[in-house]
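Here the structure comes first, spelled out in structure tokens, and everything after it is commentary.
Excluded from the complex is one protein chain; the other protein chains are retained at their positions.
Entry: subunit A
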């Protein structure tokens, strides 16, 4: 009986996770969550373009002109470096590298140093793609380095970072559940290669 209850709970959790993943798709179920991207660029022209690129890719966009403003919105206190829970909730941050005041790299570091913000994937854009700069950003925790000018194909690829976060989240839940209640089960759930957006546990239960 206990085992069945556990399976039901796992199923419910998987359904919730699937809803979250579906929220990341462009064909959204009504009422489910859109991918929210925070775009940071000091160039007015580039902000307009990136905003449009993201909206066309079915993302909700908040565009700001500086790293400082971005951190403010995310609820980070400049002095303490601590982010409060009232900050803007975003699924991805895309930032220009070369900006006056705080560079994109400095913004990246601040986000990755924050316990509450570090899970947010950060992508860096730059017109200059010297190996040193790319390495620096990737080593600093950026998911990707995009060479400007940004294209629609670049943006369409970015959505997978938000999906991956949710996928990893699901993986962690199901791995834990399996470990707790099915100790003899050696195989943690893996994603079927045919459909990367639906976890194996969901596919199995449907």
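One rule holds in what follows: a residue touches a chain if its C-beta (ideal position, glycine included) is under 8 Å from a C-beta of that chain, and two chains touch if they have at least 3 such contacts; residues count from 1.
The definition used in the following text is that contacts and distances are computed from a predicted model.
K.L.:
Given that one chain of this complex has been left out, which of "Corticotropin releasing hormone", "Replication factor A protein 3", "Histidine-containing phosphotransfer protein" or "Chloride channel protein" is its protein name according to UniProt?
P.N.:
"Histidine-containing phosphotransfer protein"
K.L.:
For a quick check of understanding: of A:43, A:58, A:72 or A:116, which residue touches the chain that isn't displayed?
P.N.:
Considering all chains, including the one not shown, the answer is A:43.
K.L.:
On subunit A, where is the contact patch with the chain that was removed from view?
P.N.:
On the subunit A side, contact with the omitted chain comes from 42-46, 48-49, 52-53, 56, 98, 127, 148-149, 151-152.
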